[in-house]
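Everything below concerns the one structure shown next.
Moving on to chain A:
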Amino acid sequence: MSGILTHAPALVIALPLLAAFLVPIIGRFNRSKGLGWFVSIILGLSLLMTLLMANHILSNGPLIYVFGGSEPGLTLPSGYTVPIRIIFQIDGMGIFMGIITAVVSFLGAVYSISFMEQHSGLEKYYTLLLLLTTAMYGMEFTGDIFNFFVFLEIASIASVALIAFRSNLSGEPAEAGFKYMVVSSIAALMVLFAVGLFYGQYDVLNMATIASVMQFTQLDKIALILLVTVLAMKAGSVPMHMWTPDAYSEAPAPITMILVAASQASLYALFRVTFSLYNITLNTVVIGWIIIILGVLSMFIGVTMAIIQKDIKRLMAYHAISQTGYMLLGVGVGLAVLANPVALESFGIKAMEGGIFHIMNHAMYKGLLFLTAGALFYRTGTRDLNKMGGLAHNMSYTTVFFIIGAAAIAGIPPFNGFASKLIIYESVYQFNPLLSIIAMLVSILTLASFVKVFHSAFLGPKLEQYQKVEEVPKSMVVAMATLACIIVFFGLFPDVIVDNLVHPAVMALINQVNYTSAILGGM
Partner candidate 1 sequence: MKEEMSRIVRTMTTLIYVFIMVYGFYVIAHGHLTPGGGFQGGSVVASAFALLVVTYGNQKTQDFLQKDLLSLLESTGLVIFICFAFFGLGATFFYNFLSNSGSLFGSSATIGVNPGNLNTGGTVTAMNIAVGIEVLAALGVIVLTMSQASETIEKKEK
Partner candidate 2 sequence: MSSWLSFAHIVVLVVMLIAAFLAVVLKDLLPSVIALAAASLLLSLEFYLLHAPDVAIAEAGIGAALTMAIFIFAIRATKK
Partner candidate 3 sequence: MVSFIVTFLLSFVAYLFLTASQGEILGLWSNYEIIAALIISLIVAAMASRVLFQKKSYHLLNPLRWVIFLGYLVGPFFFAMAKANIDVAYRVITGKINPGIVKISPNLKNDAAITLLANSITLTPGTLSVDIDEKNNDLYIHWINVTNLKPTIEDICGSFPIWARRIAE
Partner candidate 4 sequence: MTVLLVILLSIGIFFNGLGSIGLMRFPDVYTRLHAATKCTTFGSIFTSLSVIVFGFYLWGASGDSKYGVLALHTIVALICIIITNPTGAHAIARAAHRSGVMPKQAVIDELKEANLK
């Protein structure tokens, strides 16, 4: 057992990867439904392993894994002060994101079993799904900045291939894929350029080591700007959000759910860069305000654009942008007061808790909403809200799940969205009341737009063409029900999550010394 725990950081990556390499070989001989179950089992195993690691990390501190060293914990070679190998460093924040990835990808695979049945090329689909999951794990767990770039690239290529997966039916998925590919190529190359800037100055690639020698020269400033901009873009913040609706609306529904988690992995990287890599060496007020402004713009423009959409998945994608704004707002407030211990203690930490708790909540309810949208698409064959109507008569489970998700995203108590939004409102109010008021306004508009969806898709009389619509298959219902249960649980007992998962994550971000000393030894 302890052996598994020692090697868990490697195994959680290597197991899905090995499965991904085996799936094409298996798929050559066996084209039945078994593939989906196989993938679900593998992802379930990695979910278990993540939970195991979470248990360990939350009680014993960060987990270090040195790839290729003679021992997993031996970070520095004797006589040298820099690490020479790739190191995985999983702290509270990393494992928090890891849990989200694990849950979302597992449920996505379960949902796909029925949802993707009729498509050709399924073994490729499942391979790409596994690879995307692996890449997200890698982005979240790695402590090496070049390794982060590699995983970022895997994530973008796998997402592009999955977004364009249905391009045999129509041209739009290919278009969305192209746009996302160009955008993420820019992002990856800029990240690589920033890696080069760091390497050229300090001759190290380990993030903790860079953080310990960071001097914030002119070149570091440029690297910071490149990283912040492109990672904010990958997270989908306004005004670099335009790829988001395209990509989210054209991908298959379970992939859209995972893409939400993937863009949150970029968000995680943004926080990691600003907090762990630079911390107070950077001009926290300016960068904090930049992030806050990006967040407020995302919230407001996202939600107002959502109101006028007619395509259900596009509408939800704009909501994803708007919810990303909340996270940026919460964490940005934390960043802006990072250099001010009094303010940090009184509301900064709370704001960050709100923002980070919102990441998890958003992944859950937005995942649920995209899955319900997928369920509607599965039965009706359209995403256009104008052509839907009266579906509540036949799809009662889906309706219930949609109500839960919509209530959660709109911040209606007692669901989880309310808990995190409340924390954000109250702590941001102490920082700047105007921001808080905008956030509340956005919440109201969110509710309004979901009322529109609910009304036009579910309410009303049975339409002619949907007389014979049935409830969706079991595996899809199971996936949606699991997410709904998580939402209700988080809503009823938010303190359990906040105290046990979110608070350690926030402290891991704020406390840079812990991050560096885990690699470099005591300070």
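Everything below uses one rule, namely that a contact is a pair of C-beta atoms (placed from the backbone, for glycine too) under 8 Å apart; a residue touches a chain by one contact, two chains touch by 3 or more; residues count from 1.
Basis for inclusion: all candidates are chains of the complex that A comes from, given by their letters.
Since the structure is predicted, the reported quantities are computational estimates derived from the model, not experimental observations.
*Asks:* Which single candidate from 1, 2, 3 or 4 touches chain A in this complex?
*Replies:* Result: candidate 1 touches chain A.
*Asks:* Could you pull out which chain A residues touch candidate 1 in their complex?
*Replies:* For chain A paired with candidate 1, touching residues are 7, 10-11, 14, 17-18, 21-22, 24-25, 28, 65-72.
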